[in-house]
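Single-structure report; data block below.
One protein chain omitted, others in place.
As written, the chain order gives the labels A and B, with residue 1 at the start of each chain.
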Amino acid sequence: MSESINVTLKVWRQSGPGEPGRFETYPLENVSTHASFLEMLDILNQKLTNTGKEPVAFDSDCREGICGSCGLMVDGQAHGPDTETATCQLHMRRFSDGDTITIEPWRARPFPVLKDLVVDRSAFDRIVEAGGYNSINAGNAPDANAILIPKDRAEAAMDAAACIGCGACVAACKNASAMLFVSAKVMHFARLPQGDPERTTRVSRMVAQMDEEGFGSCTNTTECEAACPKGISFSNIVELRREFVRAQVTGRTSR
Amino acid sequence: MTLESKIPSGPMDKKWSKHKFDLKLVAPANKRKHTILVVGTGLAGASAAATLGELGYNVKAFFFHDSPRRAHSIAAQGGINAAKNYQNDGDSVHRLFYDTVKGGDFRAREANVHRLAEVSVNIIDQCVAQGVPFAREYGGELANRSFGGAQVSRTFYARGQTGQQLLLGAYSSMMRQVDNGKVQLFPRREMLDVVVIDGVARGVVCRNLVTGEFESYAGDAVLLCTGGYGNVFYLSTNAKNCNVTAAWRAVKRGAFFANPCFTQIHPTCIPQSGEYQSKLTLMSESLRNDGRVWVPLRKGDTRSAREIPESERDYFLERRYPSFGNLVPRDVASRASKAVCDEGRGVGPTGLAVYLDFADAIGRDGETTIRQKYGNLFQMYAKITDDNPYEVPMRIYPAVHYTMGGLWVDYNLESTVPGLFVLGEANFSDHGANRLGASALMQGLADGYFIVPYTVGSHIAGRKLDKVTTDHPAFADAERSCREMTTRLLGVQGTRSVDSFHRELGMTLWNNCGMARNDEGLRSARGKIRELRDAFWKDVRVTGKGQELNQTLEHAGRLADFLEFAELLVVDAAERKESCGGHFREEYQTEEGEAMRDDKNFQYVAAWEFKGVGEDPALHKEPLEFEEVHPSQRSYK
Partner (left out) sequence: MKGNSALSSVAQKLVIGISGLLLCGFVAAHLAGNLLLYITDGNYKAFNEYAKNLHDFALLPVIEIGLLVLFLVHIVLTLWMQLQSSKARPEGYAVRKSKQGRGAVAAQNIMHLSGLVVLAFILLHLADLRFGLRFNEDGLSPAQTVLQVLRDPVSAMFYTIGPLLLGYHLFHGFQSSFQSLGLGGERFMRIVKIVGAVFAVVVAVGFASLPVWVTLLRK
C-alpha cells in the first residue's frame, strides 16, 4: 500500500442558507493514507487558507465517531464507503491514488444547508422534545436496583440507544425519512420498564413531530440501516409500527 | 481579597445535609420570575438546565454545537463511579471519598469530595429512572467493574459508551423541560462575555455562529458548564472545539482561575501517526484490566512484538508497582510510560509508544470473552491504526485528557464573581491534582442534578437582585468589546493559518509543561508563549467575514484566549515547586522517580486573579485542611 496518494476533490460550496451552491474542484497531492478523511479536509483547508481562499466549512467535533457532528456524503454514500463508520473514522487508506471524490452535504428539506457542508439538524432535537424522555424529576428516583431488568432487554435497549443522531439515515434514504432515528429513540425507551408509563404518548407524538418537520416516509428499503455508523437495526422501525398501532388501539396518544 | 470557601461546619458526613438546610429557599411561585443562563450542555450543563427547569425556573441554555447532545461528555467511554456497594466488596461513601482525596494527591477540598461521594448514589438512581441502559447481570441487577486504581468494583457502565448514555439521559430530561416551556435552547451560540452588574453576574453576550450577530441575554444567575482546557495542548483527546474561552472571559471579569497546572495525561491513547494529526483518540482505561503494558528490555529493539521472547520484555508497571500492576492511577502509568520511552525503549515508528498486550487475556479467557468486553474499543483501534489488536499488541502513548484545574469555586460552586456558578470540568474543586477514572461523569452530574439546584436558589433568595434587562449599558459595553475583538482578528490579514499557531502553542506546552516539567523549561515556555501571542496578532490570517458562519474566526477567537491562558498555565506550574498528581516537577521526585509532594509549603489551592494581558497574575491561596484523610505519600507499590 502506498503511503501517500493524490486525489481530486469535488466539494459542494454554498455561501449561506438558501444561497445557490456549486461544486468546486480541488486537486490535493501527497495525502498520507493514514490520515483520516476529515484530516484530509483539514489539509485542504490549510492549503486554501494559504492561498487566500475561504476554507470549506464542515461540522466535526469528537472525531472518534460518537458525537454525531460530522456527516458527509462521500461519493454518494453517507459517511463514505465503510460500514458502521462515521466520516471522522473513515481513513484515506480506503481510497486509491488518482481517485476523484465527490463530497456533498446531507440533503433533506428538514436539514437546510447553513454553509458548504454544514446542515441544520435541529429537527432531530424537536422530535426528541416531543416525548423522547422519561418524565422523572431529579431526586424522585427509586433505588437503581429496585426494578430488575433482564440482561438481554437492557442490551436490546442499548442497541437502540447507541444512535448518535448524525442524520445519516435521513441522508441515505431515498425518501429522506427519519424513521430509523425516531424508531431508535422510541424503542430504546419501549424496551425498558422505566419507559412504560409514557409508551403510547411517546410514539404518537414523536411520529407526529417527525411528519411535521417534513421528513419523507419510510418505504422499507433498509438503506438507513446500511448507512448507520452505529449499526442501528431496521427492525426498530418495524417495532415502532407495532408500538404505534398499540398506541392507537389501546392508549392515549396525546397529552 | 480573601477566598471564602464557605465549607460548612460540623462533622464531614453531616456538612452537606446541614448546608442544604441552611441554604435559603425560593418559594415555588417566585421561581418562575427568575431566569437562569446555562452555558454549555454537557453532563453538567444539561443536568443543571433540566433540574432548574423542573424546579420552575426559566432556563436559557446556550451551546456552540448544532444540538445539545454533541457536547464532549458524549465521548466518555469507561463508566461512572458510585458508592452503591452493590457488589458487597466493602465499598462505602467514605471509601469513595477516601480514594478520591488520595487519588487527587491531597490537593482537593475534602468537603466537596465527600459531598460528591454522598450524591453519587442518587446519580445512578436518577440515570436508571431516565432510561440509561446500564450493563446488567443475568439476574437483572446492575453490573459493575473495577476501574482506574480502585480496589472495589463501583463503576457502572453502558458498554464503552457510558458518557454517551449519561449525556443522552441528561439531554432527554432537558428536552422534556423544553417541551414544558421551562428551558429555551440557543444552539450555535458561543458565549463570549459575562456581564457583571453591581458586582453580580447578570448576563452573557454570545455570538450567533450562523449569522455572526452578537446577542445579549440577561438573567439572575449564570452557570458556566463549559468543560476543560485540554485543547491548549492542541493534540489531546478532547473534541476539536473544546476551548477555554467562556472560562477565560469570566476570568477577565473577575473570576479566579485555580490550579491550571493540574492537567491529566491519560496513559492509554493511540499514538500520533503524522504531522496532519488533528486529535488523539483515547482507548478506555478499562483495557488495563486485561491488557498488560510492556516494552522491550533492550534499547532500540526493532523486532516486531511477537518476535520478542517473554524473557526480553519488561512489564514495567507490574515490575514497579507489584500490588496495583497495570491498574495504577493515570498519572503514575503515564509517567512510567514516558520514562521507558525516554530511555529509548519505546516502540513503533516514532519510538513514542508502549505495548498494551492482550495475548495473555485472550489465551486465558478466549477471544470471544475479550471481544464481548472490549469489542467496540478494539474495532475503533483497528479503524484508526489498521492493525488487528487481537493479533498484535496495541501501541499506546499518554496524551492530554482532562484538566483538574478550572475556575475557582466555593462550596456552593460559586466563583469569585457572585451569581457566576461553575460546574463540571470547568471548575477545579473535586479532583485535586489527579482525577480517578470514572469520576468525571460523576462530578458533572452531581453538580448539575444535586448541588447547583440548591445553591443557585440560595443566591437568588439571599441577594437583592434588581430587575436587569439587556438595555443596561453593561450589555452594550460587553457587546462592543466582543465586536472589537472580532474586528481585530479579521483585520490582521497576515500570512499564517490559525491552525499553525495552535499547533506551535501545543508543541511548546507539551514539551515544557506536559508530563514532566522543570523550572527552566517553564520559564522559556512563558517567553515563547508571549512571542507566539505577539506573532499571532501580527500575522494570523482569518479568512471570510464576521457576519456569517465562519469556523476559522471561531477557532481564531478560541486560540487567542488559549494564548493568554497558556501563560497562566506555565506560571502556575512554575510557582508550584512540588510534584503532585498530574503535575510532575523533575526537581521534586523521590530516588525511585515518584512524585514528591511538599505539604508544608504547597498544601493550598492556587487561585489566580487576572491583572491584564502580559501582566503577572496575582496569586491567592486557599489553604487545604484535611480532617478525615491524612496526607501521606501515595503508594501503589
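The rule we apply is simple: contacts are C-beta pairs under 8 Å (C-beta built on N, C-alpha and C of every residue); 3 or more make two chains touch, one makes a residue touch a chain.
In this text the structure is predicted, and so the values were computed from the model without any measurement.
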Task: Tell me which residue among B:Glu118, B:Asp179 or B:Glu622 touches the hidden chain in the full complex.
output: B:Asp179
- prompt: Among A:Leu28, A:Leu148 or A:Ala208, which residue is in contact with the omitted chain in the full complex?
  reply: A:Ala208
Message: List every residue of chain A that touches the chain not included in the displayed model.
response: 10, 23, 73, 75-78, 81, 83, 102, 104, 107-110, 126-127, 129-131, 172, 174-177, 204-212, 214-223, 226-227, 233, 235, 237-245, 248, 253-255
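Please note the rule applied: only the chains that are shown with their structure count from here on.
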Message: Centroid of chain A to centroid of chain B, CA atoms only: how many Å?
response: 27
Query: Across the complex, what residues on chain A touch chain B?
result: 15-17, 32, 34-36, 38-40, 42-43, 46, 48-50, 52-55, 57, 59-69, 82, 85, 89, 91, 93, 114-115, 118, 120-122, 124-125, 128-145, 147-151, 154-155, 157-158, 161-162, 164-165, 188-189, 192, 194-195
Task: Report the residues of chain B in contact with chain A in the complex, numbered from low to high.
output: 47, 50-51, 54, 65-72, 74-75, 84, 86, 122, 124-131, 133-142, 158-159, 161, 163-165, 168, 171-173, 175-176, 178-179, 185, 187, 210, 239-241, 273-274, 276-279, 281-282, 380, 383-384, 386, 449-450, 453, 497, 499-500, 541, 543-544, 548-552
